[in-house]
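Only a single protein chain was left out; the remaining protein chains are all shown in position.
Order as written gives the chain letters A and B; numbering starts at 1 within each chain.
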Amino acid sequence: MKKIALLVCLVCLLPLLFSGCGKKEDASVIKVAVCPTSPPNLYEENGKYLGMDLEIFEGFCKARNRRYQITSYDWQGMLGAVIGKQADVAFSAISITDKRKEVMDFSKPYMDNTWNLVSLKSRNLAVKDLSELKKYSIGYPRGMAYSDFIKNKLEPQGVYKLSDVKMYPTYNEVLADLKNGNLDLAFLDGSVASVYKKKMDIQDSYVFTGFDMFGFAFPKGSPLRDDFDRYLAELGPDKLKVIVDKWLK
Amino acid sequence: MALIDVQDLIKRFDGKEVLKGVTMSLSEGQSKVVMGASGCGKSTLLKCLNLLVSPTSGRIIFKGEDITRPDMDIHRLRQDIGFVFQHFALYTHLTVEENITLGLRKIKKMKTAAAREKAAFELERVGMIEHRNKYPAHLSGGQKQRAAIVRALAMDPAVLFLDEPTSALDPQMSREVVTVINKLYLDNITMLCVTHDPFLAKYISDSIVFMHEGVVVAEDVAERLFYEHEDPRVRQFYLSVIDHR
Partner (left out) sequence: MTFGNILIILAKGAGYTILVTLAGIGAGLAVGLLIAVLQTTKVKAVQLLLAAYTFVFRSIPLLVLLFIVFFGLPGMGIRIPPFLSMVLCLGLVSGAYLAEIFRGAMAAVSRDEITAAEAMGMKRVQIFFYIIWPQMFRMAVPGMVNEFTSVLKYTPFAYTVGIPEIMKEAMSLAALTLRGLEIYLAVGIIYYLIYKAFVLLFETLEKRFRIPGLAGE
């Protein structure tokens, strides 16, 4: 009976024990929140964080002689960490949107995320003018931003009807159908496309630009944001482009 | 001097008077049985005496001390009163031996070895030693009640209270338990037993207190009370319980 009591007490004390091992906070270390499911901007390989966003940020830290510490979250958690000031900065291909701007501050955009219509290389399918688009079937997973784009931009111009789009549960099914020849064009963003291009023989048939800008996310009123923007200016568009292209190729 | 002296004890539950002024006493070495029809207040009386039920008014003197006073240490009082229940009330999660040693170790602060020795000694007395490692679920009713008696006795109380100790048992097991209590009676253990079993009453008492509707109406030795008492209520009660058997 004593044993039970002891066991219960021990288990009850567990949380205290673990919470005691928390790391000491060091204000000079920049706390970074990432979501490592965003290659090539940010991902994890063999236990190491890699990606374009990290390379840019490492450059900033080197220039300013600062240290950083990465914590990985899921997507909501990463954004929440910035909003709740648990993190000083978040980056992992975060699109700058008006909604997000209400609760966090963004750096100047560092990358224009393209929207790509891709097809199988073997089909040799190139869309030279948007009016040709009607001839082909387009597919992407449900719930993507492309629906708004098609409905508000393409449909009024008579380019493409939303009701003609093939909707899928995930990109797995989209690309499987593309491979089978049941689908002509898959709609993906530039970063996702760059990952699939390494796995499959696909190519861009048409590329939309200027819709989706990536930025580094900071808590509201963050002084770090201003410093980071200064760094981007110091770096200059050419050097930035070299980094971006290196990861996108 | 009496060990327990009850004077004009009154107990009301929600305005209903269950004890209407009970006066009785119990001397050291004496064994008394309280009898009476169901609802006469005999069980309430017993529970008042160890403050499981707090009396409304009246005085209870235990070992020369008025235990009804508000600053009474009820834990100390109860340690001095062994209590045996109708439904045994053995601790389900403990073996017979652990049932007995729990109080010795936790209340009397005895060392485990000494407590076990004491338990073995007492179990031997009631012929239960071979059952000491069994759990209550594996005992017969008679064995459970014997174990419960030992549990109470092992604490070396000044008095042993028994609340209907045989009424949850069939006749065979009941006799088993009567034999054990009779042995205690012959050993001059101070006892106060509530029952409506005349067989038990006869074999374990120096005198019988008869209660009716919250008051003591007669007190005498068993023979005179059962066969010769002038109060018709007493004779009627005896005839009614004797019919049950």
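Note that in this section contacts are C-beta pairs under 8 Å (C-beta built on N, C-alpha and C of every residue); 3 or more make two chains touch, one makes a residue touch a chain.
Because the structure is a prediction, the values reported are computed rather than measured.
Q: Out of A:83, A:130, A:167 or A:213, which touches the unshown chain?
A: Checking each option in A:83, A:130, A:167 or A:213, the one touching the absent chain turns out to be A:83.
Q: Among A:131, A:152 or A:172, which one touches the chain that has been omitted from the display?
A: Once the missing chain is taken into account, the touching residue is A:172.
Q: Considering the whole complex, not just the chains shown, which residues of chain A touch the missing one?
A: Residues 1, 4-5, 8, 11-15, 18-19, 22, 33, 36-39, 43-45, 47, 71-74, 76-77, 80-81, 83-86, 170-172, 195-196, 199 of chain A touch the chain absent from view.
Q: Tell me, which residues in chain B touch the chain that this view leaves out?
A: Where chain B meets the chain not shown: residues 50, 52, 75-79, 81, 83, 85, 87-93, 102-103, 106-107, 135-138, 148, 151-152, 155.
By definition in this document, only the chains that are shown with their structure count from here on.
Q: Starting from the mean Cα coordinates of chain A and chain B, work out the distance between those two points in Å.
A: For chain A versus chain B, the centre distance works out to 80 Å.
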